[in-house]
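Dumping the structure here so I can ask a few things about it.
Removed: one protein chain of the complex. Kept in place: all other protein chains.
We just call them A and B in the order they show up, numbering each chain from 1.
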Amino acid sequence: MTEAMLHPDRLFPSNPVERDIARHLYSGVRDLPIVSPHGHTDPAWFSENRAFGNPTELLIIPDHYVFRMLYSQGISLEKLGLIDKAGSSQPADPEQVWQLFASHYHLFQGTPSRIWLDHVFFEIFGLTEPLSAATADRYYETIRDKLATPEFRPRALFERFNIEVLATTESPLDDLGHHAQIQSGDWTGNVITTFRPDPVTDPEFENFAANLDELAALTGEDTRHYSGYLDALRQRREFFRQHGATATDHGHPTAATADLTAKEAASLFAVVRAGNCSIDEAELFRAQMLTEMAAMSLEDHLVMQIHPGSYRNHNQTLYTRFGRDMGADIPTRTDYVNGLRPLLNRFGNEPDLAIILFTLDETTYSRELAPLAGHYPCLTLGPAWWFYDSPEGMRRYRHSTMETAGFHNTAGFNDDTRAFLSIPARHDMARRIDCGVLANLVAEHRLNEAEAETLASQLAYSLAKQAYRIP
Amino acid sequence: MTEAMLHPDRLFPSNPVERDIARHLYSGVRDLPIVSPHGHTDPAWFSENRAFGNPTELLIIPDHYVFRMLYSQGISLEKLGLIDKAGSSQPADPEQVWQLFASHYHLFQGTPSRIWLDHVFFEIFGLTEPLSAATADRYYETIRDKLATPEFRPRALFERFNIEVLATTESPLDDLGHHAQIQSGDWTGNVITTFRPDPVTDPEFENFAANLDELAALTGEDTRHYSGYLDALRQRREFFRQHGATATDHGHPTAATADLTAKEAASLFAVVRAGNCSIDEAELFRAQMLTEMAAMSLEDHLVMQIHPGSYRNHNQTLYTRFGRDMGADIPTRTDYVNGLRPLLNRFGNEPDLAIILFTLDETTYSRELAPLAGHYPCLTLGPAWWFYDSPEGMRRYRHSTMETAGFHNTAGFNDDTRAFLSIPARHDMARRIDCGVLANLVAEHRLNEAEAETLASQLAYSLAKQAYRIP
Partner (left out) sequence: MTEAMLHPDRLFPSNPVERDIARHLYSGVRDLPIVSPHGHTDPAWFSENRAFGNPTELLIIPDHYVFRMLYSQGISLEKLGLIDKAGSSQPADPEQVWQLFASHYHLFQGTPSRIWLDHVFFEIFGLTEPLSAATADRYYETIRDKLATPEFRPRALFERFNIEVLATTESPLDDLGHHAQIQSGDWTGNVITTFRPDPVTDPEFENFAANLDELAALTGEDTRHYSGYLDALRQRREFFRQHGATATDHGHPTAATADLTAKEAASLFAVVRAGNCSIDEAELFRAQMLTEMAAMSLEDHLVMQIHPGSYRNHNQTLYTRFGRDMGADIPTRTDYVNGLRPLLNRFGNEPDLAIILFTLDETTYSRELAPLAGHYPCLTLGPAWWFYDSPEGMRRYRHSTMETAGFHNTAGFNDDTRAFLSIPARHDMARRIDCGVLANLVAEHRLNEAEAETLASQLAYSLAKQAYRIP
């Protein structure tokens, strides 16, 4: 039972020669602190330190990996406890939602969610029998009861998880009150923010114009004009830096960048600000803003993350009824070679600039990203992202990037999650997979074991700190 | 000798840990009946039950995998026994064709054709020495003589192959006479049809206008107008359903769908019907027809298969001389994310709609298809198709889809073949490869063995029945 849920050798190569090496490498990194430089947990958890709610509220409703799979098999979101924007449906009973989830747990066979969830059940809650319709109630009660105890409050878990630093992600309009509270209090946990300007740099973001008004109000800058708008952004970046931010994050539909003249940019801004730009103008504005953000990064040394290539809210009906983040974001082809060129032509050779690139298009690993990162001093590859944050996904990532970009142009691991309890599971998976990849190199005599030991530790810990400029 | 041709452990992982598990899993699925829900065998074989012709006519001439490879090495199609449309060449002597094939058998090293052919030679005809120039005559005689016996007639082989159900594919203009004969006769073999409307939904299909006239004649509907045309299609779908069809099939150059207004669609039809539409109008019409077919599927519950992405008849010279299906169909990049959106916006959340997606662009497995199928209730992934119906192709398929879509959003296996004798070989290959994939998951402790046993059987048998709504 226990064995099936969480075998000590899980995720290592099955070939005994490689497994032995992987096991040895893993023993050297298993207990390293967790560095989580990119994620989406709620800072309120750590500032307020209230107990988490019930198992359904904690583990199903916020996890779009989980409910998208159930939805794909015809289970409605209402039955899973999600509430539509009109609030027209009765809230589902959390125990019934849990039962529904448990009785469909086989859907997750072969997925990383299955491994993360089993890790949470076993390691965090001490559950030793597999989840199923039969064990659903016992699971629910055990988890619910433990969540009510002090040992399962957010700060206690943060410490138990051995998290050295955890970055959250906030809008430029956020007052960062929770971060201020954490940083001024007694608790020593290191929770930092990340500057995510999409709500004020993407003309297609909900309420873009109102967001710019709010930005003006927050900063005292005149965001009706481009220079005031840029100054407002500069101010907010500095405000974020004061709350621990070491990085910015940019979620764009494509990797397009632009390098307009000051005059062109200002008049494009006027069109965008007026709220009636075309699709192409919106794209061009976002493209220009990546280059502006790079310019500001050169000034304030915030690391710049670019996360392109997601077709957000692909399911129109669900978006209308439930809003964003309903598991309907779908990857698209992404062109980095032409897309990034304007930005790179301006700043590509600046060794002080740090840009971390992510992708949802795995074909770009070997064709575009590794060749770019293996040349431009400002570029680093972020880890396998989103759907590819998985055993096979991480293996493909390493196999497709290491031969051209090496290991030292990569940024270690990100968990990128809002599922706080899964953070140790995700880092553990990444460490196991990376140790397996290194074990294969050692077994094929492409690397010696001492090098692999050092690399294992760099991939698990120090490359992330270095890439994100975390002190 | 025998060993080299057909080892009992063939296609299992070579790593002994995984091989043992794979062997065990395979033992549980080896003898399951064959469910073949998508293929291109000739129903006349089963209605008439006449003996097959000679080895060349049976195994080479209809198999474009085989003759394309020989052609690629400079052997003309005439020498391989194919007849051009003008009938200008002398028919080749079948024994000489066989000799030519045998003496080039090394070309198939590393290809799935080699494994299927060896399976046919060994398992069906009892040939134990490898095919070569030296054994060609013996092969020819043995096969020819056996084909003349009652045990090698189509119905006897169907039973020997343990086929539970076999779907063929017909044009809407087909009278389904062979199916009617099979279904009204004494023979208990279950041969069903599939509704493949391309000849009447693709304006670029040969004789499109004449086909619509024929459709009118068959149905009594007025296919000069859109509504009559749609009614005619509805009628033929019902006719196919009465002959066992549970599915439709759509072979399109792209995955484009459209959702025009009734008025737009009707006037587009008028243009298309008049026979002078542009390339873009033809594409838009096909796109619109996928959405219309989905609407009809919601009414009549036929499962909808979409097979996009083949550049048909790429070799203009061969097409002019020999016609379709000469091994010159070449895959192209396919965009499902934008392509399918109009259809999905209209019907994507209907749990009663069943659409099975195929691809010839493997980059879409992890980037587009698994994310789409892991979200939309109406979508299921068809198996690795055509060039990818192969050991490495099937492994890439599973590794690239299972982590996002799981196993339960996939449709089991299709053999998709007109090479009747290869059907057991193809299902056997798929079962072995899937057992190997599952064995790897078990060996890496990502799945327990009991789960793998159940999954092996689902992948080999029940998922196909379920996905195709076969009773």
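The rule is simple: a residue touches a chain if its C-beta (ideal position, glycine included) is under 8 Å from a C-beta of that chain, and two chains touch if they have at least 3 such contacts.
As the structure is a computational prediction, the values presented were derived from the model and not from experiment.
Contact with the undisplayed chain is limited, among B:318, B:354 or B:373, to B:318.
Between the chain not shown and the residues A:33, A:228 or A:377, the one that touches is A:377. On the side of subunit A, touch with the chain left out of the figure occurs at residues 15, 17-18, 335, 337-338, 341, 344-345, 348-349, 351, 363, 366-368, 370-377, 379, 399-400, 402-409, 440-441, 443-448, 451, 455. Residues of subunit B that touch the chain left out of view are 3-4, 6-7, 9-16, 68-69, 71-74, 106-112, 114-115, 130, 311, 314-318, 327-333, 360-363, 387-388, 390-393.
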